[in-house]
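All protein chains of the complex are present and in place, except for one that has been dropped.
Right after this comes chain A.
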C-alpha cells in the first residue's frame, strides 16, 4: 500500500541526504519526495510517498523519528488529508490537433503556459490521479515530455502535524 508521510525537519544541509539514505540503505524506493521551507524558516517539510506493508511502514516511521534532525513524522494516510502535485507537460501538436488538446486541458483545469509551432506546454496541479489521467489522454498526440514536482500533502482540519507537541 502507498503511504503519504509528512516529515518536519531542521532546515539545514545534509538533512535530505540522511532521509534518503534511510531508504537507499534498505533498498527501498521512494515513489515521490518534495521539500520546502515552512512558515518557520528554521523548519522544512518533506512529503514522502513510499510503498510497503505495515511492518515496513512502521519501521520507516520509527527510523525517521530516530534521526536527530527530524522533528515530527506523521503518516497522513491514516486520516483525511489533501494532496497535490504540479506537472508541466509538453505535448507535440500541429494546427489540426491544437484545439483538441486545448479542450482536454480545459476539462482537466490545466493552464496552457506556452504555445510553440510544434508543441504546447501545460501546467497542471492536482492529485496524482488527475495528472496520470491527463497524461494518458495526451499520449494519443505523441511522445510527451513531463516534469512532476512530487506530491505535497497536508492533513485536513485540526489534526496537528506541526512540531509543537514533540514526536
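The definition used in the following text is that a residue touches a chain if its C-beta (ideal position, glycine included) is under 8 Å from a C-beta of that chain, and two chains touch if they have at least 3 such contacts; residues count from 1.
In this section, contacts and distances are computed from a predicted model.
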{"item": "Among \"Acetolactate synthase\", \"PP2C family serine/threonine-protein phosphatase\", \"NADH-quinone oxidoreductase subunit NuoE\" or \"Ferredoxin reductase\", the UniProt name of the subunit that does not appear here", "value": "\"Acetolactate synthase\""}
{"item": "Residue of A:58, A:79 or A:100 in touch with the missing chain, whole complex considered", "value": "A:58"}
{"item": "In chain A, positions touching the absent partner", "value": "9-10, 13-14, 17-18, 21, 25, 55, 58-59, 62-63, 65-71, 163, 166-167"}
